[in-house]
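The complex appears here without one of its protein chains, the remainder shown in place.
== subunit A ==
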């Protein structure tokens, strides 16, 4: 069972064996193109009994397929003295003389390459493969024998930040960013290749910062270099005055996005593939409906955060009674019961009448008409940042709105998506018409045989039955084939898991508009929360986190991370959905109690999925 294979493999390796083997792998094992798939479907049956599902193997010396389970391939091997066969499902090579699967390094290499190629051809990104250390890495590991292990109670990744003079606004955002799972994985895997000549790359500095945070050192870090870089690149934030954390977040993301641009190699004009965009960018759909001809004009704008108005602001906040009819509430808090984040979101996505003072030129009516505007989510970001607009700067007054807003730990964004809106608002006739326009997805999947017409109608009518029955199945497929979630896809309706979010960081503001202080709550290890107050980190209970968002003095941005499946993770990086358990009472961290350990190289590369779950928070 050694990687050198068995002695019989050596005997088999005649001239041109590599070509033949590659051909076998490409055509019968790892089928990528439609042609090879068809061929596999037609010809891969047992030549003895016609079975197709009983661990078919292909002889490596002649064209012969036979089942393993019923020993037909064994008979062939015996009679023809062809001692090697390859498993058509998994590509393993079996030696009949050794009576076991053998692993020859060169053959394994060929198999892996063909598998990768097939995956690429299917357009589903790259296949996940476990990390294998290169020679250099093995050397490094040998030279550095000290290992760190992550236990459930370890506090690696938590580090205080010294306040350099009203820099709590920066500290809190930095805490949130260093605990954003995808971002952390990206930086800890050294994914950033810097192309900036000078040393003023903010992404490099972030990379350094992550190294500092995950080094295991417990003393607070002094982020002076980061501060300096931020001042250099975002002049409006420079100075020692109090700044707005949300503004800092947007400015930081912007600078990171600009400096990151070169990381991926591919760069199209309107679609950036930098890590910031892949994680934070969502698409906001704005539909303006003309009140006269009901024509809809749609635009989609990218966004990094969602800024929500609160009850108690001077803009009218409509109460959200079940009927959907609105009654304007001005300046007061919500009538009965606390406002929730979903209330704010519902308000954000409600149709808004633009009024006679803001008539839009309608392309249908060719004149200025009154219209309604509605915002919905077209594309969900992987990490959603919600910003509650507590600081009001209007002509009349500048104040902080202290209305209590309650936050859920898990949030489902499905009702706020553009696709949900379509089914909600449309009349049945329009719905049917719209359905006939959208079977793009089915078109991609169906292979049209000769007469396409009957196929199409059948496909469409079965398609409408899907909508009702909420089938989740295509969630995974869709996420594999497209990196971005397009809410036009009707199947996403039932795919609730892709629009579910879990809370992982909350930034709070205490005090007034003029002077105040920012603190952050961070989630670690799925269910442990810590409060980060500049240089002081304390363990916090879940209740404290959820209440804090609500108390009058607090809150501003909250960070939620989307729960996704493994394949999507690999195209962006994201751990499996967390399961929230009970909370623990507060206790202050002692300096040397817990020895945080980190297996070198493990956190740094993608590893086995399950271990990843244990490592990530």
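Note that in this section a residue touches a chain if its C-beta (ideal position, glycine included) is under 8 Å from a C-beta of that chain, and two chains touch if they have at least 3 such contacts; residues count from 1.
Basically, contacts and distances are computed from a predicted model.
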Hidden chain of the complex, named as in its UniProt record, picked from "Serine/threonine-protein phosphatase with EF-hands", "Chromatin accessibility complex protein 1", "Transcription and mRNA export factor ENY2" or "Acyl carrier protein": "Transcription and mRNA export factor ENY2"
Sole contact to the chain not displayed, among A:18, A:52 or A:361: A:52
Of A:75, A:100 or A:139, the one touching the omitted chain in the full complex: A:100
Touch list for subunit A against the chain that is not drawn: 31, 34, 37-38, 40-45, 50, 52-53, 92, 99-101, 122, 124, 442, 445-447, 449-451, 454-455, 458-459, 462-463, 465-466, 471-473, 476-477, 480, 565-567, 576, 609-610
